[in-house]
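Right, one structure below, let's go through it.
The complex is shown incomplete by one protein chain, all other protein chains being positioned as in the whole.
Presenting chain A:
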Amino acid sequence: MPSKLVEETMRTRRLPHIWCPGCGHGILMRDVCQAISNLGLPQEEVTIVSGIGCSSRAAGYMNYNTLHTTHGRAIAFATGIKMAKPEMHVIVITGDGDATAIGGNHLIHAARRNIDLTVVVFNNSIYGMTGGQYSPTTPTGEKGTTAPYGNIDGDFDIPKLSEAAGATFTGRGDCFHVPQMVKLIEDGIKHHGFSVIEGVSICPTYYGRKNKKGSAVQMMHWQEDNCIDIKKAAKMEPKDLEGKIILGEMHKDASRPEYCDEYDKIIKKAGGDK
């Protein structure tokens, strides 16, 4: 019998999951389950929506209302669920490619609307499922199967991108610093508005191998050494922060109205509540 948390929050008959040895996604999925469990949310009041990709397999393993949708469209499906059932806690689990490439438009427009969804982006900086193509978050210069001489594109900063588009809660955690990631997801769920939490993951199979990062343990050590808390980073020189990953809550704005609340007002205005 597995741990109490796993027993209560996952479909254990589906385990072990398909993720590769050392993949950070398993840790991040547990973090999402832990956050939901810490908040004491009833199973039937939580819906997990995912798109396509390694990350999006998570919906199949989590024991809530779940929806595994088409590539990039998780946020669009989640928007529909939230509009129909505003009392539901809708959590989107998506990957870097799913959320910021094919689903990039859905991400920015949901942010613009400030609809009360919690988007957790499992960012492994590569398309793992399809064989290691570079993604919008592959750092410049790094390699993928479609960038054998190094990626010349710039990479997205997911919290900054979301904040600029109008998200009212953004943050970044990673798969090494578990309590911090759990807390960010909890705060994202509690926030009444559009929340985006990036979870920096590890892909030893494609990203690690293509870029000669060593074993999963070595990659995790790199993450341990190169992730810096936002409070500590504020006291550091910009040159010391080069190549580092900054973790923590990046932005919170409780002043903007939430989309479903505004939509209710429109219904009332149009006489639809009579």
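What we mean here is this: a contact is a pair of C-beta atoms (placed from the backbone, for glycine too) under 8 Å apart; a residue touches a chain by one contact, two chains touch by 3 or more; residues count from 1.
Rule of thumb we're sticking to: contacts and distances are computed from a predicted model.
Per the UniProt record, the absent chain's protein name among "Amino acid ABC transporter permease", "Transcriptional regulator", "2-oxoglutarate ferredoxin oxidoreductase subunit delta" or "ATP-binding cassette domain-containing protein" is "2-oxoglutarate ferredoxin oxidoreductase subunit delta". Touch with the chain omitted from the figure is made, among A:H25, A:R57 or A:H191, by A:H25.
Residue-wise, the contact with the chain that is not shown comes from A:V217, picked out of A:V217, A:A234, A:A254 or A:I267. The chain not shown here touches chain A at positions 2-4, 6, 10, 15-17, 19-27, 30, 175-176, 178-179, 204, 215-217, 220-221.
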